[in-house]
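Heads up, the thing below is written out as structure tokens.
Only one protein chain is missing; all other protein chains are in place.
== subunit A ==
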Amino acid sequence: MSSQTLLLGAAFPSPALALAPSRSRSRRLRIRAQVEPSDKSVEIMRKFSEQYARKSGTYFCMDKGVTAVVIKGLAEHKDSIGAPLCPCRHYDDKAAEVGQGFWNCPCVPMRERKECHCMLFLTPENDFAGKEQAITLEEIKEATSKL
């Protein structure tokens, strides 16, 4: 939240601040394109992913980094637009997509056909499926801190 307000503050620099240091400071702040999701949202999406993998009989990727990035992406969407839209897709109108819910995780292709192109939920036959249906918060933080 605080980084969001900093970004907003940087977008409208006060005309009185003509000094070079403050302008370079605001330029640096604007480079941040994404806000970090809250720990609470990451935890919610982590629990959801574990539960849904068990329920659907699917497994996480053998590379847990993939799982971590997707869970974080879901949490980011949940925080920014109110619903965990699939983070691996591009949307022209996010509000319309949220309202309709096709891409709200678990998306329709996953619910009906067990097709998850994010590679979050993999059927056992999939070459990349690991053997686990669990991931800890530490694993997520470690995998995504390297980005």
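Here is the rule we use: a contact is a pair of C-beta atoms (placed from the backbone, for glycine too) under 8 Å apart; a residue touches a chain by one contact, two chains touch by 3 or more; residues count from 1.
Just so we're on the same page, contacts and distances are computed from a predicted model.
Candidate names were "creatine kinase", "Ferredoxin-thioredoxin reductase, variable chain", "Rx N-terminal domain-containing protein" or "Auxin-responsive protein", and the UniProt protein name of the unshown chain is "Ferredoxin-thioredoxin reductase, variable chain". Within the complete assembly, residues 11, 13, 27, 30, 89-93, 96-97, 99-100, 102-103, 108-109, 111-114 of subunit A touch the chain that is not shown.
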